[in-house]
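Moving on to subunit A:
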Amino acid sequence: MPSQKKILEVKNLKKYFPTTQKQQLKAVDNVSFDIYEGETLGIVGESGCGKTTCGKTCLGMYPVTDGEVLFHGKNIHSMSKKERFAFTKRVQMIFQDPYASLDPHQKVYDIIAEGIQIHGMAKNKTEEKKMVAELLEMVGLNAEHAARNVHEFSGGQRQRIGIARALSVNPEFLFCDEPISALDVSIQAQIINLLMKLQKEKNLTMLFIAHDLSIVKHISDRIGVMYLGKMVELTESSKLYVEPKHPYTRALLSAVPIADPEASAQKERIMLKGDVPSPVNPPVGCRFAGRCENCMEICRKEEPQMIEIVPGHYVACHLYDEIPGSKGQKADASLLARVQST
Partner candidate 1 sequence: GCGGSSDKKDSSAKTEDTKKEAKSDGTFTFALNYMPNSLQPSAQSSDDLVSAIRPIYEPLFAETKDGLEYYLADKLDISEDGLTYTLHINDKATWSDGEPVTVKDIKFTIDYGVLVYGGPTSFTKVNGGEVQINEIDDKTMEFVLPSVYDNYVRTLSQFYPMPAHAFDNDPSKIDDSTYFKTPGMATSGAYVVSEINEDSFVYTARDDYYRGTPSVKKVVIKTIGSGSTKQIEFENGGIDYMRVTSAEDLKKYKEESDKYNMYSISEARLNYLQLNPHGPVMSTLSQDARKAIFLALDKDAIVDFAWGSDELAEPANSLITPDQSIYNKNCKGYNFNLEEAKKLAKSSGLEGKELTYIYNSDRANMESVATVVQQQLAEIGVTVNIESCDTSTFFPRFFASKDKELATTWDLGTNGWDSQRGSNCGQAISYFTNRLCDCGYSDEVSGLAQKAIGTADAKEKQELWNTIQDKALEECWEYPLTYTNFVMVSQKNVTGLDGSSVVPEFIDYLSIHMD
Partner candidate 2 sequence: MNNLLEMKHVAVNFAAYGGTVQAVRDISFSIEEGQTVALVGESGCGKSITAKTIMGLVKKPGKVMEGSQIIFEGTDIAKYSSKEWKKFRGKECSMIFQDALVSLNPTMKIGKQIMESLDNHAVTTSKEEKKKKVIDMLKLTGIADAEKCLEKYPHELSGGMRQRIMIAIALISHPKLLIADEPTTSLDVTIQAQILAEMKALQKKLKMAILLITHDLGIVADVADKIIVMYAGKIVEEGTVREIFYHPVHPYTKALLNSVPRLDRDGKEMLCTIEGNIPDMTNPPKGCAFCERCPRAMNICAQYMPEEKTVSSSHRASCWMMDERAAKGGVAHA
């Protein structure tokens, strides 16, 4: 069960990529969140909204443009080489594409043993072999599979190998970047189950990214919703579905198809207009303003800040701006009524 110990603190993280025209692609723009020990934080959002970039920056794979990421209170972007090396042992990643993330010219054994070798975790070859076999067993493969080449495996099996590689160094934190979106529906469940099982067994902390809200909700304790480089809402996963606050979250939730004709027919749909703007030149003010039904004047001018409207529920939307004297909740209630009437 999630404790209250922060394992990762992300503070005002910004990651801009330079583009050719001297402009910057603001992939992640001022995002803050914490991850507590043993929990799974899910991040959803549309394609290109900066989920992967955010995750990778948190793992130190990209340098930050601004802000900081603290791992157990230590800034990961100002680590020495040695510290960084130790850090890699504690934090691992699972990739989206099970085909691209495994070296096609290596055997399963080589792939899984690499981390063990790099960190000198095995005393000798036999121990190494034993460890690899255990890892394979753990992810639901056979020890016999170790001698094979990766291209003999299907997508699901490959993803298991990827998970075994990540677990080979006994990490405490796992970043899963859409680990299932490249897999077939029937295989997805296997991987989800495996990840959930492993998390329980090893008390892993996970950052789980996907654009499929139902899966994120299934696996996460808390969910952050991103839109165009910004975190717009962050709360417990059960709460998010029941009482979404941000208009984008609401639209997103309503757009997710439900595999049940009756439930689907009853569901109310919020149809958004237009397309996601380019992250190269994001609109001033609220980035969602252009597509938002509740867009107000202020939305086009001022960027909303993340505010905690109820404990543990953060939203970045002007609808919930604190009216002087009252708590954000009130404003929410009145506006919500207006929203629902439209």
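Candidate selection criterion: all candidates are chains of the complex that A comes from, given by their letters.
Just so it is clear, a contact is a pair of C-beta atoms (placed from the backbone, for glycine too) under 8 Å apart; a residue touches a chain by one contact, two chains touch by 3 or more; residues count from 1.
Bear in mind the structure is a predicted one, so any value in this text is a computation, not a measurement.
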{"item": "Pick from 1 or 2, the complex member that touches subunit A", "value": "2"}
{"item": "Contact set on subunit A toward candidate 2 in their complex", "value": "46-47, 154, 156-157, 184-190, 192-193, 196-197, 211, 213-215, 217-219, 238, 241, 251-261, 263-264, 269, 271-272, 275-276"}
